[in-house]
Every structure is written in C-alpha cells, then in structure tokens.
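What follows is a single structure, written as structure tokens, with notes after it.
One protein chain is absent from this view; the other protein chains keep their places.
Chain IDs A and B follow the sequence of writing; residue 1 opens each chain.
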Amino acid sequence: MSDRLRPESESTLVASAAELLSALRESPPLTHCITNTVVTGFTANVLLALGAAPAMVDIVDEAGLFAGVASGTLINLGTPTPEHRAASLEAAAGANAAGTPWVLDPVAIGALPVRTALAHDLVASRPTAIRGNASEILALAGLSSGGRGVDATDTTDAASDAALALAARHGSVVAVSGPVDLITDGHRIVRIANGDELLTRVTGGGCALGAVMAAFLGTARTTGVDPLTAVASASLVYTVAAERAAARAAGPGSFAVELLDALASVGPRDIADAARVEERAL
Amino acid sequence: MSDRLRPESESTLVASAAELLSALRESPPLTHCITNTVVTGFTANVLLALGAAPAMVDIVDEAGLFAGVASGTLINLGTPTPEHRAASLEAAAGANAAGTPWVLDPVAIGALPVRTALAHDLVASRPTAIRGNASEILALAGLSSGGRGVDATDTTDAASDAALALAARHGSVVAVSGPVDLITDGHRIVRIANGDELLTRVTGGGCALGAVMAAFLGTARTTGVDPLTAVASASLVYTVAAERAAARAAGPGSFAVELLDALASVGPRDIADAARVEERAL
Partner (left out) sequence: MSDRLRPESESTLVASAAELLSALRESPPLTHCITNTVVTGFTANVLLALGAAPAMVDIVDEAGLFAGVASGTLINLGTPTPEHRAASLEAAAGANAAGTPWVLDPVAIGALPVRTALAHDLVASRPTAIRGNASEILALAGLSSGGRGVDATDTTDAASDAALALAARHGSVVAVSGPVDLITDGHRIVRIANGDELLTRVTGGGCALGAVMAAFLGTARTTGVDPLTAVASASLVYTVAAERAAARAAGPGSFAVELLDALASVGPRDIADAARVEERAL
C-alpha cells in the first residue's frame, strides 16, 4: 500500500471508528441476522466477541417483526431456502417500515438463478448498505454474470464503477471486499488496505463482516453518524483485528480463534496505530 | 458467592455429579438434539468432548422414532422452521411414549410469536426439564413478555417464583441459567455459583448446556438417579469445566476451544474441588 493511503483525511474515519466501537461496547446493538447455514455460528461469535448482541431470527412471521425492533439487520443470501427467501423479504419490509438500517450480502449471485432473482428484488428495497466481493457487486449492478474468475488482486478497482452505479441507483452504501476494501455512498469513496489473506481461508470471513456492518449501522443510528462512516468503521475495526490475529496464527484454524479474541480486545489505540485508509470526495 | 453456598448438603450433589460423569463416559448416552442452526455444530462438539454420543435427528418422520430409542432428547427452539416445529412436536410425543427424558429450551420466547406458541404447546407435554435464562423462564410461566432488559445479575432470583410455578404446573425440573444457576423440581432448590462470564460471549454457551442436561438425564435414568440431581449435575460439570477453560483463555475464541478440551478432561476430583453449590428442601 502506497503512502497515498495515509493522507490527512484518514484521521476523521479513524476517530469515528474508535468512537463507534466504544459506543457499541457500551450499549450493545441488537443485531438481527438472516444468514447462511455455513456461517451462522461464526457470525454470532464474531458479533459477541466484538461486543454486539446477535439474534439469528430467520423464520417467516418472526423476521419482519424482529427487524422492526432490532438495531440493525443483515440479510445474507448464502443458502436461500424457501423459508429464508420469504423471511428475507419480510425482514427488508420490516426494517424499512421501522427505519432499521439493513445490510444486503448477495453471496454468489450471478450464475445461480434463485439467489440472483432474490437479490434483485431486495436491492430494489434500498438496503442501507450492500456488501460483497467484486464479482457479486458487478453481478448486482448488471455488469457481469458474477461467479469465479475475477482475479482477487484486481477486484476492488474492477468493481468501483459498479459500486458507484449501485450507490446512485439505490441510495445504498456499497462495500466491495478485497485486498483493499472499497466503500462508497456515491459521494465519497473510502479505501481500506488493512486485513489479511487468511480472511479468505476461513468460511464466513466476509459474511461476518456484513453482520459487523449491521451492528455498526445500529450504533451509528443512535449516535448520529452517517452510514458511509459506519460501514467503513466496521471494515476498519474488523480488518485491523484480522491483522492482529494473523500475526499470532499458525494457519487458518488458529486464525479463526485468534480473530475472535482480537475482536474482543482491539481498542481505539490499536486502530489508530494500524489504520491504512484513504477517504476522498468524488 | 458467600459461604451460604458451601453447606454440608453440597456433598450429595457433588458425589452424584462425579458418579454420573463417570457412568456417562463408560456408557455414552445417545443424545438426541433438535436444536437451532446457530449452535448445532458446537452442541455436538460439547457432547462429544464430554463423552456422550450426539445425534442431530431433526426432521419429520425421523425425530419421533429417534426420540423413542435415544437416551435423552433436547428440543431447542432457537430457529424454529416449519420442519423443526413439526419435528419437535413429533419428538416430544415419541419421547413421552417411550419414557425418554427430554429437555425443552425455549430460546428467546416472549416477544417472538411463532416460538412462543410452540413453547406453550411443548410445555404442556410435560418436559422432564426446562432450561432457559430468566427472561425465558418468566415468559414461559406467563409472568413476563420476555426478551431483553432483565439485568443479568438479578435474573436467577427474579425468575425463582416462575421456576417454581412451572415445576409445579408441569412436573418438570426447571433450570434458570445466570451468574448463579438455579435448579428446582418444586420440592428442592439447588443454586450453583460456578461458571464464567465468557459463557455468554460464545454462541451456544447456554444452548449446549441443555444438551448436556439431556445426556445426564439419559445416564441418570439407567442408574436410578432423580431428574433434579441429573440436571444439577449437568450444570455443575459444565460450569466447572467453563471455569477451567476461562483460566486458560485469552478471549472468547480461545475460550470455546478450551471449553471443549476442559469438558474432555474434567474429572470427579476437579468437580469436588471447585463446586460452589447449595441445595435446600422447600
């Protein structure tokens, strides 16, 4: 990462991330997750380690109600059974009716028809934030069929136009995960170069970040912080914790354990010391 | 914890817990779990580490049959899909028909309508034991709408009347999990002050205890030990293991790993040394 990513402007985001983290731990946001069966337990553990209060309420006739009382909601499409699909639509409506911020994670859309159709239905409901890898963001913007084959190194830049298009079209913050995370609301763009390749060797490494974004959005809502800053703060805290975990890990198994410990122990000073961020107006 | 919780009477429970643990390891109880998708893997690992034989048979047309041959059954309502709801009712009927002891864990009932209705249906089938936090026990007894907001420090005492009412009404042992666990059958009351706050920072920390209770009830049935003693023994072994794990953990991630190792290694002497229990007749 070049020095371009350590300009003056980073101080604003770093300060906001530290404040949101402290506020989150002081008053744990009730974080509602409808997520895939592969990562449900890990996602809940990430939220608990960080200091948030997870609730995996993912059935019809409860998901919509709960989205209305939660601090933030995640809708992740990784294993979209009929029950999950109906619960996801119910949750999006419930969140919108109550003003609850919600995150859409369109896992593996593009080539897979059921989740792709659902993602397009959900994005029309204007999620507060959208998180995905470059292939997923390109597919959601209609610029690619998604799937494998996008080289991980190039993903963030390759998807920046798609991210801007989605932000403009749906009023959402869009976060593209990759070696450098890109986050935009169509007016500003943040790049975060923290993180570690081991995040891609643990299932849920990306999916859990979507839940952390929902938690930060919940806290931000009560403290008057804008969604772009909340989503970027979530990415920053999570990827700094990942770096600390990677420094202690011997492989992907111990990394997952260390990540949870690091999420529980990472503090404002650690974030300020490690942050490699760039924020620009467009 | 005051000396009040180290009376003479504790020796009975400690001795029973040690004997049940040894018997369980010698002849692993087939422990049937219908549990939520967040904690399924962790619950199975807790049972395996302890020495029990888990079987997650949670579909219609198998759950009832299997409850009839299992040593003990857990019905946990954490993610009650339609399939899980039907399988749960089937399992309760199958367990009752065969005399299999079963545990009801009414996760997050109160404000959430689907699981609340199901919990009331199931409790009418007279579970051998009911395990929950104070909010859930209050909600099941009809004394509260449940949900967040009950201060964790006060929970056990706040829910003791509800626990007694449920025990009297349904003939169940009722266990209220908290900083001090309270377990009653309506005739006797046991308080256990072991455990660690890290249990609340790992998803399934409480849910897995319900499965351990089902395992101990299975072993108790073959050795002629009463359900109250079995449920209290399960709590004691589990929370002593948690204390040993916490002493070695650096955070919630390593705690979960250490808990499994501790459940595999904890022995009768460890339990006798660490137990902080009080047992009283009512």
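What we mean here is this: a contact is a pair of C-beta atoms (placed from the backbone, for glycine too) under 8 Å apart; a residue touches a chain by one contact, two chains touch by 3 or more.
Computed from a predicted structure; not experimentally measured.
Of the listed residues A:15, A:38 or A:168, the one in contact with the hidden chain in the full complex is A:38.
Although one chain is not drawn, the whole complex shows that of A:25, A:126, A:169 or A:201 it is A:201 that touches it. From the set A:34, A:70 or A:108, the residue in touch with the chain omitted from the display is A:108, counting the whole complex. From the set B:16, B:37 or B:116, the residue in touch with the chain omitted from the display is B:37, counting the whole complex. Within the entire complex, the positions of chain A that touch the omitted partner chain are 36-42, 78-82, 108, 111-115, 148, 200-204, 250-254, 256-257. Touch with the hidden chain on the side of chain B covers residues 30, 37, 40-41, 44-45, 48-49, 53-59, 61-62, 65-66, 69, 83, 256-262, 264-265.
We adopt the following convention: only the chains that are shown with their structure count from here on.
One simple way to say how far apart two chains are is to compare their mean CA positions; for chain A and chain B this gives 34 Å.
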